[in-house]
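What you see is the complex with one protein chain gone and the rest in place.
Per-chain residue numbering starts at 1, and chain names A and B are given in the order in which the chains are listed.
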Amino acid sequence: MSDNHTAAAVEGTATAHGSNPALLHHFETVEQQRDASSLGMWVFLAQEVMFFGGLFCVYLVYRLKYYEAFVAGSNTLNVPMGAINTGVLICSSLTMAMAVYSAQIGKRKMLMFFLAATMLFGAIFLGVKSIEYRDKFRDHHIPGPSFSTAEFEHKDHLPRDVANETQIYFSLYFAMTGMHAIHMIVGMVIMGFLIFHSWRGKYPPGHYTTIENFGLYWHFVDIVWIFLFPLLYLISRRH
Amino acid sequence: MGTNFPLFPQQASTVAPKVDALYFFLIAVTVFFCVLIFSLLITFSLKFRARKGQVATQIEGSLPLELTWTIIPLIISLGLYVWGANLYFEMRRPPLGAMEIYGVPKQWMWKFEHPDGHREINELHVPVGRPVKMTMISQDVIHSFFVPAFRVKTDVLPGRYTTAWFEATTTGHYHLFCSQYCGTKHSAMIGEVYVMEPAQYEQWLSGSAGEGSLASSGEKLFQSMACNTCHRSDSGARGPNLVGLFGKPVKLANGATVMADEAYIRESILTPSAKIVAGFQPIMPTFQGQINEEGVLALIQYIKTMKDAQNLAPTNTQNPPGPDAGARPAQGMQNSGTQKP
Partner (left out) sequence: MSTALITPAPTMPRDNYLNHGYGVRSWLLTTDHKRIALMYLVTITFFFFVGGAMATMIRLELLTPAGDLVSSDTYNKLFTMHGVMMVFFFLIPSIPTTLGNFLVPMMIGARDLAFPKLNLASYYVYLTGALFTMYAVISGGVDTGWTFYTPLSTSFANTHVIATAVGILIAGFSSIFTGINFIVTIHRMRAPGMTWGRLPLFIWAHYATSLIMVLGTPVIAITLIMVALERGFHLGIFDPARGGDPLLFQHLFWFYSHPAVYIMILPGMGVISEIVTCFSRKRIFGYNFVAFSSMAIAVFGFLVWAHHMFVAGISTYAAMVFSLLSYLVAIPSAIKVFNWTATMYKGSLTFKTPMLYVFGFIGLFTMGGMTGLFLAALGIDMHVTETYFIVAHFHYIMVGGMVMAYMGALHFWWPKITGRMYPENLARLAALIIFVGFNLTFFPQFILGYLGMPRRYHAYPPEFQVLNVMSSAGASILGIGYLLPMIYFMWSMRYGRVAGPNPWNAKGLEWETTSPPPTHNFAETPIVTEEAYAYGTPTAEVQRV
């Protein structure tokens, strides 16, 4: 560790922190504080990887076991909508990156604009997703007592036992996209706070760590979708 | 049974002494290490307790010692592993020619079926000195078949067969426990295993035999569900010929080969599309919901009896017999239904 630790220690906390109101009392330097919150975010994301990893693992097991049902289930999904949503999320990642950039150069209005744009893209994604969910509901593709295998038996000419296995596919479809959507919603709520705080001027130039960390979260959520889209919509599709 | 205060379980199967041998060896290892550690602790406590004017000698560590107490436990562990795994392998592999009994437990009772049609609830009668293979499947939640005197235990799952085997060595009756927690009356899901002399066992078998052998009820099912419409031995059959199928490899449409065992036949009845036999279309409907686990077992037992190819073929009197279906009346099957286990 560098010498300025000791310097700060000699001067005592009052002077060291008096110079910078954003430096929390228990950190020695701004760099230490920034390093800590950034590392914290990465550790949090490692945790998120394990969370979705569990789901992906289940997906893998059942896709190997019930391949045909996964093909049939996958074919009922609306690829154009999924593709639109992929585009929307990629755009939201761009605006998020721009928001981080704005925070770094300390442009408050630009930051608020890009955060709002990111939020808007998030809302579009959820809107499209809810249309897809509604379609599944209409087609009785919600696992459970109301599930109907009719489409798979008659249109795809699947035997009933395979048609029934599509329930597993849809269970996973809803579990995976649902968990992803919850992460989006949480992200949008946080984004609301960030916009409010930046309006109140809590992120003056040089204080972008919070925005940067949130950006990491948002990009992570986007990346999860980048995996979900091919796994659920594309790779099992009949051509 | 036994004394009122036993400290050691009865040994009543061929594997029990082998399990106990490993158990005693493990106890010896445990005692050795516990005595070693405890006597070191006591010695150090006495010898190095704080005294005036005496200070501790600082020791950083010792690589040779660290290696010693890494490598010796490692070697012992690997030895235990090999011993334990060997034993496990033996305990999981039923010997060829073991007599078969089926178990279909449910909340909260043990139900067993003998091939000759005997059905028992919370009781299991077996002969002494003969290997018995249990094939079990749960009708609801997970249970576990546990006979402490035999040192045998296996979870019984819904949706798939699990097996256990034992060869009883001492006549008597022994506890049968459900050892996997299964709901309200888990602790009441216990029964007795009766180990009998072969003669006695034969006598017990010749008692009320119920409604015919398992294979014959399988045969009735086979016909009532019209399995025989497709599963015939003639060349025009729409389903694979089942004669002599059991225990043989089956070539599948996707090029793979599977062994025609209980699990395969059960899967083919309940989810027929999972594995399509090469040369056939996936036209068989699923029988999920139309047949219970006992029915599936009866069908499996029936298919097993189709082994004897020259005088047995699936057929019925209504269907026009195939080219080589001349000489087997249905009765022939019933006789061989009580096929040697």
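Here is the rule we use: a contact is a pair of C-beta atoms (placed from the backbone, for glycine too) under 8 Å apart; a residue touches a chain by one contact, two chains touch by 3 or more.
Values in this document were obtained by computation on a predicted structure and should not be read as measured data.
Undergrad: Please identify which of the visible chains the hidden chain touches across the whole complex.
TA: Even though it is not drawn, that chain still touches A, B.
Undergrad: Can you say which of B:R130, B:H186, B:K220 or B:K275 touches the chain missing from this structure?
TA: The one listed residue touching the chain not shown is B:H186.
Undergrad: Decide which residue listed in B:T135, B:T162, B:S268 or B:Q301 touches the omitted chain of the complex.
TA: Residue touching the absent chain, from the options given: B:T162.
Undergrad: Which positions on chain B touch the chain that was left off?
TA: Against the left-out chain, chain B lists 1-9, 18-19, 22-23, 26, 29-30, 33-34, 37-38, 40-41, 44-45, 48-52, 54-62, 65-66, 69-70, 73-74, 77-78, 80-81, 83-93, 107, 140-142, 144, 146, 148-149, 151-155, 157-160, 162, 175, 177-188, 190, 271.
Undergrad: Touching the missing chain, which residues of chain A?
TA: So the residues of chain A touching the missing chain come out as 1, 5-6, 8-10, 12-13, 24-28, 32, 35-37, 39-40, 43-44, 46-48, 50-55, 57-58, 61-62, 65-66, 142-145, 164-165, 167-168, 171-172, 174-175, 179.
Keep in mind that, in the parts below, only the chains that are shown with their structure count from here on.
Undergrad: Centroid of chain A to centroid of chain B, CA atoms only: how many Å?
TA: Computed from C-alpha means, the inter-chain centre distance equals 46 Å.
Undergrad: Along chain A, where are the residues that touch chain B in the complex?
TA: 68, 158-162, 164-165
Undergrad: Quick one: in the complex, what on chain B touches chain A?
TA: Touching chain A: residues 270-274, 282-286, 288 of chain B.
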